[in-house]
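Attaching a single structure in structure tokens format; questions to follow.
Only one protein chain is missing from this complex, and each of the others stays in its spot.
And then subunit A:
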Amino acid sequence: MATNSTNFYDLYRHGSLGVTLTDALDDLISAERIDPQLAIKVLGQFDRIVAESLQEKVKARLTFKGSLDTYRFCDEVWTFLIKNVTFKMDNGASTVVADKVKIVSCSAKRTDEK
């Protein structure tokens, strides 16, 4: 039922795409080509599109194995700290290893939607 962009998390704004988009919006505001209200709307759309695309369009998968070091569930956010992780890609490409991985996961439905 999430039709309004305010119903989506803004956590992807901190990823490379979101940060770069914000820089681009700053540039457009500096050049007086858009106003901040439009920038807010664009970021709202970004939140929605990223969430929807990750849910519907992304088909790539991977599996990973590792030792679960710490986990917690606070304010509807799960956090997992995993050590010695091996990622195995879906397409049979070579594996990727990492000493430590932190996974932060939020419910697909926000608390106010439940």
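To be clear about the criterion, a contact is a pair of C-beta atoms (placed from the backbone, for glycine too) under 8 Å apart; a residue touches a chain by one contact, two chains touch by 3 or more; residues count from 1.
Everything below uses one rule, namely that contacts and distances are computed from a predicted model.
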{"item": "Which of \"Armadillo-type protein\", \"Gamma-secretase subunit PEN-2\", \"DNA-directed RNA polymerase III subunit RPC3\" or \"UBC core domain-containing protein\" matches, in UniProt, the chain that is not displayed", "value": "\"Armadillo-type protein\""}
{"item": "Sole contact to the chain not displayed, among A:26, A:52 or A:69", "value": "A:26"}
{"item": "Residues of subunit A (touch criterion as defined above) contacting the omitted chain", "value": "1-4, 6-7, 13, 19-20, 22-23, 25-26, 29-30, 35-37, 39-40, 43, 59, 61, 63, 65, 88, 90, 92, 109, 112-114"}
